[in-house]
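Structure first, commentary second.
Excluded from the complex is one protein chain; the other protein chains are retained at their positions.
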């Protein structure tokens, strides 16, 4: 991410209660843009320019150091249920996660209708499933309002803490 | 570090109620571009220039993360004699290295004059010292012609394979 | 044999149990908090279930989550390791109720031994010597004074539900008993929710010596050669060894027999440790830990017994397989606890990334650790990173092996107690052997050209 310092300054100026346009003019976005291009083309790590009141600082993204990992072949564990699912969430979807370990039920009782189906719209606080643990039926409410896009857990199957249960498209 | 400092300055200017646009003009992008080129060609890590109101700072991208090393504190070994000495060689000097393990002598025999002194000029192939191993006296020739700038090993001291013995300024 | 064991723990002890399961052909289930999703115990178990958020209260102490994980994975048994729920009688009781085998003694025994005055009473009834003191809880300061007149001063007021030095006061003279009694009781109430205290003779220059036991609950019982755990800092053990240096054979036999009597009297099942203080040739019962201990490997090294495998065999209802010779120590073992604490900065706990990790190898070296290069030490749990255990034919060789292995042990990124252990091994009194529990408190750590050194302060021992 090419962070620009002048952006931060803008915020501070606004917070400072001096939203006056006096002397500030518009941001020199063309200059910023050209410095960003220069950084990318040159392959250098950082460029800072300051002239009088103006200061522009552009930094390259740090190289992602390859994280040390235990090689896959050595690990016998299952896929992490608790890993974030950036794909879904980047798409603007929201995952409702299990707040406890237990058995997932879509309906309040055997033979009854499921709380929700794909396509339903739910409100914050509306129960959308049950996770049973230690013989206790825990109703799990939606934590955002929106449309049910996907049901991720199997009825009567086990779920881990933090495992995504539903994907909602928030209103 | 200049980052935070200039930010503070900016803030102070705003707080000080002097948000004058004076001296903004356009940024000297040609200068920036030339400094970027200079950085890349020179291989240095960072260039900062400041003149009056103008300040330019360019940094190289950080090197790929340093390889995992056994931390120094765990290792009891001496400094590597065989490490390259980039400093010296970057200065255009040449290191004559020991081709074998043994005892370093500056003169052909006890009581005789040393083969060379600092300031002497030597020719390729000219003997410049002896390394004794297994009672054999091995005359070590200069492998470039040039001026003797420094004598790196102690007379009658031990030298390792590949250890720098002399620094020469090649002709 | 049990078919599947849920390991209700993390770190090195979770690995220890998972390893034993694998060697016995038992499937293992790891449970982990979201802070431990990159942990080795999760990766090496056959199955793994995320049970809660980083704070232990929501995960490793979360009984419903753990029981649910056991039910979901179909585990027949739960091994609690040490710490967390290992001595939680309610947890053991819930396991009993839901029909999952708790690897350890019954909830009744855990509960009794968790109450220090009840434990003292049980020990006395089993003929085990206990420190002279009150017969159970002292109701008030007046009763404390009567007891004090019998056992003499100095004496110590201790929390019945206590541990770790909390709710404890040493009293030099009767005039100070009232105040000490009130303070100890208040502190105990705050720390353990139970203000009951009891009174014991205060023993000086004592050594902490403990006896590992295994018992089949009404069947065979085995007591093993002792561990000396006198090297402590603020009641935390740092270094343990077996056998105890210079301990006379009759004292060893005495403690082993006493431990076995207590265990038999309790109808104890599984592994446990009977702790004694040893002072001036006498030994007295302190408490019993109804679980596996951190320092169990030193016993394994000198006896050749795999204590965790035996726990699992006993829990399976199979007979334990302890060879005859295991009652006599063969060789000498020392364990070093490598904690993420900076000995140069008053043992400040460390968290962060382990940038480099290379454990020592070669003969007579065992390492139990969950570390790997790149592992992040989370700030939520205890500071134990690794246990280094060295073994040799005799104590002197074991110490030299320890120096060698500690010196080789490479951990970068977090400060550890490695340099403290090197300093302990260089200490003359330690090398002579048989130091008391005040060993570390009577010494200061000095920085000697980058190396740590222990320097005696105050009165000699």
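In order of appearance the chains are A, B and C, and numbering begins at 1 in each one.
The rule is simple: a residue touches a chain if its C-beta (ideal position, glycine included) is under 8 Å from a C-beta of that chain, and two chains touch if they have at least 3 such contacts.
This is a predicted model, so every value here is computed, not measured.
The hidden chain makes contact, of the residues C:174, C:205, C:407 or C:448, with C:407. Of the listed residues C:7, C:103, C:288 or C:365, the one in contact with the hidden chain in the full complex is C:365. Here the missing chain is touched by one residue of C:44, C:197 or C:377, and it is C:44.
Against the chain not displayed here, chain C makes contact via residues 15-16, 19, 22-25, 44, 297, 300, 304, 306, 323, 331, 356-359, 361-369, 372-374, 392-393, 397, 400-401, 403-404, 407-408, 410. Interface with the hidden chain, as seen from chain B, comprises residues 67-70, 74-78, 80-83, 100-103, 133-134, 136, 158, 160-163.
Definition applied: only the chains that are shown with their structure count from here on.
Seen from the Cα centre of chain B, the chain whose own Cα centre is farthest off is C. In this assembly, the C-alpha centroid of chain A lies 43 Å from the C-alpha centroid of chain C. Centre-to-centre separation between chain B and chain C, using Cα means, comes to 54 Å. Between the Cα centres of chain A and chain B there is a gap of 47 Å. Counting partners per residue, chain C has 373 as the residues that reach two or more other chains.
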